[in-house]
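Below is the structure I would like to discuss, written out as C-alpha cells.
Every protein chain but one is kept in place in this view of the complex.
Chain lettering (A, B and C) follows the sequence in which the chains are written, and residue indices restart at 1 in each chain.
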Amino acid sequence: MRLLRHFQWDKFVPVLAAATLFIGSFQHEKFLTTGNMTFLIQSIGEILLIAFSMTFLIVAGEIDLSVSSIAALSSCALGYTWQHTGNIPVSVFVALLVGTICGAINGLLVTRLGLQSLAVTIGTLALYRGLCYVLLGDDRLKPFPTSFTSLNYKGLLGTWVPYVVVLLVVFGVAFGITLHSTRLGRWVFSIGQSKDAARFVGIPVRRVVLGLFVSNGFMAGLAGVVYTIRFASARPDGAVGMELEVIAAALFAGVSIFGGVGTLWAVTGAVFFFGAIRSLLRLNDFTANELTIVTGSMLLLSVMIPAIGGRINTYRASRAPTVAESAGVQIRPHTDPQPANP
Amino acid sequence: MTTVAPVATPPPARPASVLAGRATLLRRRELPVGIALLVVLVGTSISNHRFLSSQGRTDLMLAAAITGMVAIGETFVLLMRKVDLSVGSTLGLAAYAAGTAIKDGGDGQLLKAFVVGIAVGLCVGLFNGLLIALLDLPALVVTLGTLYVVAGIQAKIVGGERITADHLPADFISFGVDRFLGVPKLMWIVIAIGIVASLYLRHAHSGRDLYAVGSNPPAAALVGIPVRTRTIVAYLVSGGCAGAAGVLFVARLGGVDANAGGGYELAVIAACVVGGVNIFGGSGTVVGALLGAMLLRTIGFSLSALSIPEFWQQAVNGALLLVAISADRVVTIRRDRAERTRHR
Amino acid sequence: MQAPVLEVRGAIKRFGGASALSGASLRLQAAEIHALLGENGAGKSTLLKALAGVHRLDAGEITLHGHAFEQGSTKRAREQGVTVIYQEPSLFPDLTLAENVFVGRQLRRAGRVDWAAMRDRAAELFARLGVTLDPDRRAAGLSIADQQIVEIAKALSIDAQVIVMDEPTAALSALEAERLMDVARRLRERGSAVVFVTHRLDEVFALCDRYTVMRDGATVADGIVADSSPAQIVQLMVGRELTDLFPKSPATIGKVVLAVEHLTSRGQFEDISFDVCAGEIVALAGLVGSGRSEVVRAVFGVDPYDSGRVLLHGEPLPAGDPRAALRGGVALVPEDRRQQGLFMPASITRNVAVTVLDRIRRRGLIHRRDERVVADEWATTLQLKHSGLDEPVEQLSGGNQQKVVLGKWLATKPRLLVIDEPTRGIDVGTKAEVHRLLSDLAAEGLAVLMVSSELPEVLGMADRVLVMREGRLMQELSRTDATQERIMLAATGQASVG
Partner (left out) sequence: MRTQLTRFAAAGLAVAMLAACGSDDKKAASTTAAPTTAAAAPTTTAAATPTTAGGDTATTAGATEGSGGAAPAGDLKTGLTIAVIPKAINNAYFDAAFVGAQKACEELQATCEQVGPTEATGAAQTEFINTEIQKGVDAIVISAADADSVTPSLQQAKAAGIAVVTYDADVNDTSARLAMIKPTTPDLIATSQVKWISDAIGPEGGEIAILSAAATAENQNAWIDLMKKDLAANYPKLKLVDTVYGDDDAATSADKAAALLQAHPDLKGIISPTTVGVAATAKYISGSEYKGKVQVTGLGLPSEMKSYLKDGTVKTVGLWDPGMLGYLGIYAAVNAVSGNDLSAGFAADGKTYTPDADGIVIVGPPAEFTADNVDQYAF
C-alpha cells in the first residue's frame, strides 16, 4: 500500500522506457544497435513533435484530433510549392505556415464560437484531409532534391544520430521548460484545473487556449515537413492515424483527458516506450496485428494500474464514501486517487 | 452554506418574471436535421432524377443503415456523458464472427448470424462498461484501448482468410439487398431497432434515467438512480448495436476482410452530433442520430450525384460537418440566452 | 399542544474540529409554518441537511410521527415524507418540468412512462401552488424562483408531510417572495408542516405561526410569532455580545483608494457609487442576491458592466480586465471558494504562487525556491494547518482553504483587498483569526471592501456599512450609527421595526 501511495505514474513512465531499452538490449542483440536506434528515433520523430504541443492542449482541457490531417496538408503544401516554385526553403516555409493556419482555425472555432474542441477537430480532420486531395489529387510530383531528402539518412556530423534529434531536443526542451517552469505553463495547468478560477486570477483564458491551438498547428506542420523528408514524398493519403498514436501516448503518460494534470517528460517517455516496445516486438517477429493488440492493452493498463492503486488508497483513506462517489460520479483525473472531501 | 450542498448549484440569479417559455419546439433538435435532409434530398433529385429513383433510395438507405445501426447504440452512451470509440472494431469483429458462423452452411441461418454477431458486440460492451462503471476510468481512454485491442484481435484471426460471397448462404446475400415495401430489409431492421430504442428511451423508466444521469450526474445519484448499472447497460447496448451492424455489414458487402469497420467510430459520433445528440450528455434522441447518419451519407452521395469533382468531395463534406456543428451550437446558445434573459 | 409531526432532540453534529450542531432541537406540528431563525453559521443548514438525509447526526434523535426517522439517505428521507428545498435547487436542465417533478419515479401505465399523466399531474400541482408553469418546457434557464416551485411540486407529488425551505426567498424579488409565501400558505392549508428559514423578519411576521431561534449550533428559544416582537427576535438571534468578536483596531483613514461612480449592470445592479479609503474597512451588507457580489466582481473586472466607471487611485480602471486590476494592486477573494478561489487538485504552493508568478521569475523561468518561500511565508503568517506545502488544497478543511485563498491574494501585496464573504462556512476559531488579520492589514493602510452576510462581522469589522437591496445602494451607515436592526431594516426594506 505504502508503495502504491507514493507510486507516481508520470515518474514511472520514463523509467519504463529506459527499462525497455535496457532489457531489450539483452533480449535481442540487434535491438540496442546504433542502426536500430536511428530507425527508432526516426520512427517516433513526427509523433513526438506533435505530442509536445498536444500535451499542452490536453493539460488545458482541450484536444485536437485533426493533427494528422494538418501534417498531411502541410506535407502536400510543401510538395505543391516545390512543384511550382522549385524552391525548398520557400516550400518549407509555406508548409509550416499552412500548419499554423490550420491550428489557428481550430483555435478560433473553439475560443470564438465556443465549440467543443472534440467536435470541431473531428470536422477539421475531414476538412484538412479533403484539402490535401484538392491540392494534389493524383498528381505525380517531381522528386524532391536529394540535398533535401538525404537529410534523413545522413547522420549528424557523420554520426548515427539522425538530424531530427536536433528538432526533438530543441522543441522538447523548449516545451518542457515552458510547461513546467514558466508563467505560461502554470497558466495552462490552471486553465485545465478550473477555467473559472483562472479568470479570477486574471489569466487571459481564451488567448492562451487559442495560442495553444496555433502552436499545435505549427508543430503538426513541422511534423509534416519531417514526414516529407523521411519518405521523400508528399501524398494526400500520407500521415494517417497519428492523432490516435499521439493521444494514446499522452493518455498512457497519465495526462488527464479532463485537463490540469500531466508532465512532458512522461509523455516523451511514453512515446519512446511505445516506439521501443514496437521495435523490439517487430525484431521478435510479432506481426502488425499483434502490435495493435499490445498498444491497446498498454493503454488499458495505463489507466487501470493507477486507478486500482487509487481505489485501494481511497478505501483506507475514507471509509464513508462521499455522495459523489457512491453515485459513481467521477469527473477527476485518473492519475490522482484521492477523493475530493465534500 | 449552500456551497457545501452536495448538489451542483447554479450561480445566484436575479429576480425574474414567472414567464414559462414554450420549449416543446425548441426541444425538437431533430427538426433542423430533418429539414436539412429534406432539402438535400429534394435539391439533389431536382438536378438528378435518378437520385431518388427506387434504386437510388435503396442505395441511400443501404449506405446509411450500418452507420445508423451503430449510431443508435452510440446515442445511449453519449446521453450519459460517456463515449464509445470501440464501435468500429467491434463491428468488424462481429462481422467476421457472424460470417464464419454461417459460412459454407445452408440457407436459413439469418438468426444464427445475428445471435453470434450481437453476442460478440455484447462481450466488448460488457468489458467497456465494467471498466468504466466500476473503476471510474475515463471512457475515452478505455474505449480507445479496446478499439486497438479488438481491431488487433480481428485482424489476427481474420488474416488473409477473408470471407467471400461464394462462402455465404444465398439467402443471406440476397437478404443484404432485398427490399420489402420498397425499403431494404437491412433498413427495416435498423428502423425496427430504432423504434424499440426510441420507445425505451422515451417510455421506459430506466431509459429516462439515462437522460437524468447525463443531465446532472450528482443530482441523479441523489434521487437514487443506479448510475453504475445504467452505465453498464448503455455500453451493452452500444456493443450490441455495433455487433448487429456487423451482421448488416456482411450481408451488404457479401464479405469481410481484416480491416472491416475501421474508422466507423468518428463517422458515427459525427452522425450523432449532427443529429443533435449532445456529446456532453442529457439530450438527444435515437431518431435524431438516425437522421444525422442519413444526412451525412446522403450529402456524400449527393456530392457525387451533383458531379462535384471527386477530389473536392471530402473537403466539402468536412466543411458541411463543421457548419452543422456550429449551427447546432449557435441554436443552443440562442435558446439558452433567450431563456436566461427571459427568466433572470 | 397536539403531538408533533416531527421532532428533533439534542442534535449534535461535528465536522472535523468544528462543531456544527450542539444540542439543537425542533418541534413541528401539522398545518403550521415554522420559522427557523438564526445567523449564518448558527447551524440551521446542518440541521436541515440532517432532515434531508445528507448528514447523519452524531447524537440526538429525530422522530417522525413518534417513530424514529431513518437518517443518512436522501432517498429514504423523501420516502418518509420529509423534503428539503435548497435555496438553489438543482434540477435536470435537459428534462421537462413535468419529468423533473417525477424524475426517478416517473408515473407508469402498463410499464410505460405515462407522459400525459405526468404532464397533467404536474400542471395540476403547479395550479394548486397557484403558479403558471409549462410542464413541457425544459428546466434549463428556469429562474431560481421557478426552480423552487418545481421542487415544491415534487414535494407535493410525493405528498410530503414536512417541507423544509432553506432561505427560499433570499434570492427572490419581492414579487416572487410574495408568490412563494402564498404557496407556503397553501401547503399549510393542506396540512403540511412547513419549515421556513429566512432572514427577513417581515416574512416571519407576515407568514409564520411559530419560530425557533438557533445560535452557535444550539436552539436558544422557540415561541409563537404572534406573541413576540421583531426586536425580541432579533435580540435572540444576535444574542452574543458583539465584544465576542475581534473588534477592528482603529486605523488612520488615508486617502481614497477606490472610487466607484454610477456603476450599472443591467439586471444585476444599478447606479452604485461609493469609495474606499486606505486603512478603512467598508462592508457591503444586504441579503443574498441583493447584488453585492456582482458589484465587487464588476469592480475587479471579471464581470463586465454597462455604464459608470471605477477609479483606482484616481486613475480609471479598464472594464472587464482583471489583469489591470491586479497590476493596480486590487485583490479579490471570491465568494465561491471551490469554484472561483482555488485550483482544487493543485498543491498549496501552486495555489498561493499563481498570483505572483511574475515576481518569482528569474530570467523568465519560475524559480521554485522563491515559489516555496512565498508559499511558506504566507502559510506561516496565516498559521495554515497542512501536511506539507505540496498537499492538494482539496484535502484541506474549509477554513484552511480560505486561508490559502487569502494568502494567494495577500501575496500580491495589494493596496485594495476586496473580500466576498470572508468567513463563510469556516469555524469560529479561524473566523477570529481572519478578522484579526483583516484588522491588522487595515491598520497597515490596506483598503478593504468586504461583502458579508453576517451582521456581527459587519458591525465588528466595518468602519462604514453600505447596505444594498435588489441591486441598489439603500443606505450608508457609519461605524457609530450602524446597528443590527438598522442594517436589517435597510436590507429587508421593512418600514420600521422595533
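As a working rule, a residue touches a chain if its C-beta (ideal position, glycine included) is under 8 Å from a C-beta of that chain, and two chains touch if they have at least 3 such contacts.
None of these values were measured; they are calculated from a predicted model.
For the chain that is not shown, the touched chains among those present are A, B, taking the whole complex.
Note that of B:42, B:165 or B:192, the residue touching the chain absent from this view is B:165.
Among the residues B:255, B:282 or B:318, only B:255 touches the chain that is left out of the figure.
Contact with the chain that does not appear here is found for just one residue of A:63, A:131, A:209 or A:239, A:239.
Hidden from this view is one chain, which touches chain B at 48-51, 54-56, 58-59, 62-63, 66, 155, 158-162, 164-166, 173-174, 176-177, 249, 252-255, 257-260, 297, 300-301, 304-307, 310-311. Summarising the interface, chain A meets the missing chain with residues 30-31, 33, 35-36, 39, 42-43, 133, 137-138, 140, 143, 149, 152-153, 227, 230-233, 235-241, 278-279, 282-290, 292.
Everything below uses one rule, namely that only the chains that are shown with their structure count from here on.
The chain pair A-B and the chain pair A-C differ in C-beta contact count, and the higher one is A-B.
Centre-to-centre, using mean CA coordinates, chain A is 28 Å away from chain B. The set of chain C residues touching two or more other chains comprises 54, 74.
Chain A has residues 323 in contact with two or more other chains. Residues of chain A that touch chain C in their complex: 177, 181-183, 185-186, 189-190, 193-194, 196-197, 199-202, 204, 260-261, 323, 332-333, 336, 338, 340-341.
Of all residues in chain C, those touching chain A in their complex are 54, 74, 301-302, 321-323, 325-326, 332, 334, 339-346, 350, 353-355, 357-358, 361, 364-366, 368, 392, 394-395, 408. Contact residues of chain C toward chain B in the complex are 40-41, 45-46, 49, 54, 74-75, 86-88, 90-97, 99, 103-106, 108, 111-113, 115, 131-134, 136-138, 140-146, 166, 171-176, 179, 267-268, 288-289, 291, 293, 336-338, 398, 424-425, 470-471.
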